[in-house]
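Below: one structure in structure tokens.
The other protein chains are all here in position, but one chain of the complex has been omitted.
Order as written gives the chain letters A, B and C; numbering starts at 1 within each chain.
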Amino acid sequence: MTAGRHFLQIPGPSNVPDRILRAMDYPTMDHRGPAFADVGRRALEGMKSIFKTESRVVIYPSSGTGAWEAALVNTLSPGDTVLMYETGHFATLWKSLAQKLDLNPVFIESDWRAGADPAAIEERLRADKGHEIKAVCVVHNETSTGSVTPVADVRRAMDAAGHPALLMADTISSLASIDFKHDDWGVDVTVSGSQKGLMLPPGLSFNAISDKAMKASETAGLKRAYWSWADMAGPNDTGYFPYTPATNLLYGLNEAIDMLHEEGLENVFARHQRHAAATRAAVKAWGLEVLCQVPEHRSPVLTAVMVPEGHSADNFRAVTLRNYDMSLGNGLSKVADRVFRIGHLGDFNDLMLCGTLSGVEMGLRDAGIPYRAGGVQAALEVLGQKFDGARAAA
Amino acid sequence: MTAGRHFLQIPGPSNVPDRILRAMDYPTMDHRGPAFADVGRRALEGMKSIFKTESRVVIYPSSGTGAWEAALVNTLSPGDTVLMYETGHFATLWKSLAQKLDLNPVFIESDWRAGADPAAIEERLRADKGHEIKAVCVVHNETSTGSVTPVADVRRAMDAAGHPALLMADTISSLASIDFKHDDWGVDVTVSGSQKGLMLPPGLSFNAISDKAMKASETAGLKRAYWSWADMAGPNDTGYFPYTPATNLLYGLNEAIDMLHEEGLENVFARHQRHAAATRAAVKAWGLEVLCQVPEHRSPVLTAVMVPEGHSADNFRAVTLRNYDMSLGNGLSKVADRVFRIGHLGDFNDLMLCGTLSGVEMGLRDAGIPYRAGGVQAALEVLGQKFDGARAAA
Amino acid sequence: MTAGRHFLQIPGPSNVPDRILRAMDYPTMDHRGPAFADVGRRALEGMKSIFKTESRVVIYPSSGTGAWEAALVNTLSPGDTVLMYETGHFATLWKSLAQKLDLNPVFIESDWRAGADPAAIEERLRADKGHEIKAVCVVHNETSTGSVTPVADVRRAMDAAGHPALLMADTISSLASIDFKHDDWGVDVTVSGSQKGLMLPPGLSFNAISDKAMKASETAGLKRAYWSWADMAGPNDTGYFPYTPATNLLYGLNEAIDMLHEEGLENVFARHQRHAAATRAAVKAWGLEVLCQVPEHRSPVLTAVMVPEGHSADNFRAVTLRNYDMSLGNGLSKVADRVFRIGHLGDFNDLMLCGTLSGVEMGLRDAGIPYRAGGVQAALEVLGQKFDGARAAA
Partner (left out) sequence: MTAGRHFLQIPGPSNVPDRILRAMDYPTMDHRGPAFADVGRRALEGMKSIFKTESRVVIYPSSGTGAWEAALVNTLSPGDTVLMYETGHFATLWKSLAQKLDLNPVFIESDWRAGADPAAIEERLRADKGHEIKAVCVVHNETSTGSVTPVADVRRAMDAAGHPALLMADTISSLASIDFKHDDWGVDVTVSGSQKGLMLPPGLSFNAISDKAMKASETAGLKRAYWSWADMAGPNDTGYFPYTPATNLLYGLNEAIDMLHEEGLENVFARHQRHAAATRAAVKAWGLEVLCQVPEHRSPVLTAVMVPEGHSADNFRAVTLRNYDMSLGNGLSKVADRVFRIGHLGDFNDLMLCGTLSGVEMGLRDAGIPYRAGGVQAALEVLGQKFDGARAAA
């Protein structure tokens, strides 16, 4: 028994708001009955507004990993070369998944301290005279590092190279938290999941699909059934699904879409930016270092913080969980035990952030990590700037 | 606005009890944190008790269709022959899925009015001298027809034929409603889903895996990532998952497992048998015909009822939904518009069944289907027999 | 562990619909903050539409018993005479409560088999030349017997007698189930509660107050604090309360009011009438007797059924609860063990009623009560008549 509310400050699953939990807490309905069509259509149409696309969106009952697989098996053939970029752990997992599916990923390696470099992608594409590369796959917000890849710039790089590959973007931890424009940015397949910016429990995943990608699926040689876009398309057109959908999560999804539009997507994005700025101010005041070294790549969704050499980030996290009932994200693979990750995404506000940063500051002390006090104080100052105008006017 | 509770009497998703909805209505937790291990272990161990197996169970965030795919891609290689049996629409869909995945299904055709015939399977296997057939796939409870295949007899037939193929059984609509013994019956891969006897919303699916099937997965040539048993095994051993699980559905699953054991699995099975008997008594009294012609194959989970020639089962269902707020299952494919299906599974009791049968009886009248009154009355008599002993003793 | 949904067929608390439970399942808010005013105003205004009044409604955090007390202590003085009518157990309790509060009730006795007789009231009032009687108190729907008092006729009787007493009506089990018109019928204080037609859990009670009653409260001599209308009036005018209101029940109340208007109050009343007619048809078919002997007084909300001499209604109810998981109302006081009461009110529909009557019919058999089979069948015929026109047209 621990009093009060747990602080779930991993970079997803994010905190599920009561409205969404309650929307899901309704009897499951007949997914083939007439009343379901409205539920399905609202979800499918609503997700277009979130992806900022006019073309097709499909919804899977699966984790985000399933939507990675769907993006590849619908568009590619065995042995196809795909260009992927090692922005961190999740980019690496996507690459492994591609290998398991009999694809041939070319992996641009990196030190995990920045988003993908469009220039490096352009260089590789220019070198690929025979257009062996069938797809370029990037992670928009790399959850393991807190680095954002400029997807629109990747598209520009591809166009500059005159390369016909498909552009695929993983927005699992960015969608509905960081601005993303499937159509305007010329993305062919966008991959996403329910448990981050969409504020839902895990269990739904998404593909947004350009006409070019849909066309590619007609001739793609990889085998598929559960993930087949073609099988989805017909039933989806009237609001239904080819197999039983995760009905109660769809109830929640429709509530989430409503909530995002009530707040306004641009306000949502600005809120995430502001919280990230306050968090970075705290990190700086503590005298610690943010993992992502490129300022304009630093994530609005999470901040990965390096602990000084000789100290254990995992011990710090364990102490913080035990003493302050807060979950923080761990360092994965290359940065295991070297960083901890603060999630500041989803259904989140200023005072929740202040509580979060207070927990980090006290945890640093309790775990014996060298730091300077004053991080929370620094964050308060950044947060307060929003209201300076009102104060001046008053 | 319709007053009162909707009667969801399709053969799944079944009615989700309040205890399960409330269990799911809790904040999502850190699926990599220490507290999650208990959630994961309870679910994985608990499902073994439901499948009656000592070997491995895996849980996917997906529909049951995903678990069909998982069973095949983990054990088979491109071009492999599988023996499947046309018990109805879902057996046919599983066959189509096998074809999409580059397998070669041999399909034993039928008129959809019985479960699979073990003798027919035995005959095919005896004829397969070269052991081209790598797996025999049957549907335990065919949801589209209400016919049960005697899975233990299929195993006996395979053994009698001395055939080494794997035995796979789909228990999506039977598990936790009809007795099933993965180990005792020598099943190699059992496929299941959350939204029927397990009383959950859709969104989880399962494979129970024999050692022989696990061994087969080491050399199986079909490509897999999301569905990979091997990737699941390691994390599962400590209660975790290789990718984000559907946390809130797992909360519900643990509640469901507790509820099933509180009632007692054998009591659950007996309850389903009794409700099916009462339903068939009603059908007989109405002068209508049950689709399944083999008495011992008639399903404890649902009853598919034929409407007389010249009448529309779908119109009857629409009238019943409109007038009495009850959803019934439709006839699929071969029996479209010829049958309706009454679900009597999951979290269900005598008075809910009486309400259901009353809705059918009134709907028959309202839709102009020829019938004799008295079906509900006949059901009351069957239901009451349970208490005859107590009356005699009183 | 009992599978399926409990049938709560007592005459209140009635079944609380999921929408209302979910509306209540939200964090409690600051009842003095700006956002609360809207909650309070919606509840106070909404209840006027349910009472069909333009004058004041007050809401107490209390049971209906509290609203009985409030009606009396706000309007009367120690030793005042009130004319009350013994329609059953609850009328008798209200009389006892009046005595405890130092009032002098004159009680018109009856055999509990009808609503109040306006002629008898008129006679008493005519005899009261000195206007000693300060209030006439009747129970609109007597929950213990299933008899309805014609309140409009009581007002006519009072007017015919030219008597200035206040008219008070208890609508605890009738409001939002049986038509009631506080203003049109000239009622001075209407008493009600949350857990019947309003479909809420118990915990809120109401007074609707005519201007005449409000005026009387200015000089009434009984002491009051918690129940004081005067203290309520000021804060209520802006949507607030003088002490902490039962916030979460108010959330539910606002949802209930919306639901009633979505269905339409007249439709709600007609639904109750139809279910009562079907229930009485079942009782007649069983060969049993309805307690209320005056056909036009028979309640749309509940039906009290007499068991034959020498049989125990309470044993029947215990058997029905044990065998079929259904709660029925017991006989109270004068009719203890002689009647059982079937509630058919609130969030209720045809198939729930059929399940209910099926449980009664099976329970009668199991308990060894002499009866004729066929009650449910008779009810089906009454229920189906609603759709005869549609059938004829089809």
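Simple rule for what comes next: contacts are C-beta pairs under 8 Å (C-beta built on N, C-alpha and C of every residue); 3 or more make two chains touch, one makes a residue touch a chain.
Please read these numbers as outputs of a predicted model, since none were measured by experiment.
Undergrad: Out of C:T247, C:T279 or C:S299, point to the residue that touches the absent chain in the complete complex.
TA: The single option touching the absent chain is C:T247.
Undergrad: Can you list, in ascending order, the chain C residues touching the missing chain?
TA: Against the missing chain, chain C presents residues 5-6, 8, 10, 13, 15-16, 21-22, 24-34, 60-66, 69, 96-97, 100-102, 193, 195, 201-203, 222-226, 228, 242-249, 321, 327, 330.
Undergrad: Applying the definition given at the start, please give the residues of chain B touching the unseen chain.
TA: 18, 22, 25-27
Undergrad: Just checking the interface: what residues of chain A touch the absent partner chain?
TA: Chain A touches the missing chain through residues 1-5, 7, 15, 17, 25, 259, 262-263, 268, 271, 323-326, 347-356, 358-359, 361-362, 365-366, 368, 373-374, 376-377, 380, 383-384, 386-387, 390-391, 394.
By our rule, only the chains that are shown with their structure count from here on.
Undergrad: Which is it for copies chain B and chain C: same residues on both faces, with over half shared, or different residues?
TA: Answer same: the two copies use largely identical residue numbers here.
Undergrad: Looking at CA centres, what chain is most distant from chain C?
TA: Farthest by centroid: A.
Undergrad: Which integer distance in Å separates the CA centroid of chain A from that of chain B?
TA: From the centre of chain A to the centre of chain B is 35 Å.
Undergrad: Could you please state the distance in Å, as a whole number, between where the Cα atoms of chain A are centred and where those of chain C are centred?
TA: So the centroids are 54 Å from each other.
Undergrad: Hunt down the residues of chain B that sit against at least two other chains at once, touch-wise.
TA: As it turns out, chain B has residues touching two or more other chains at 5, 15, 25.
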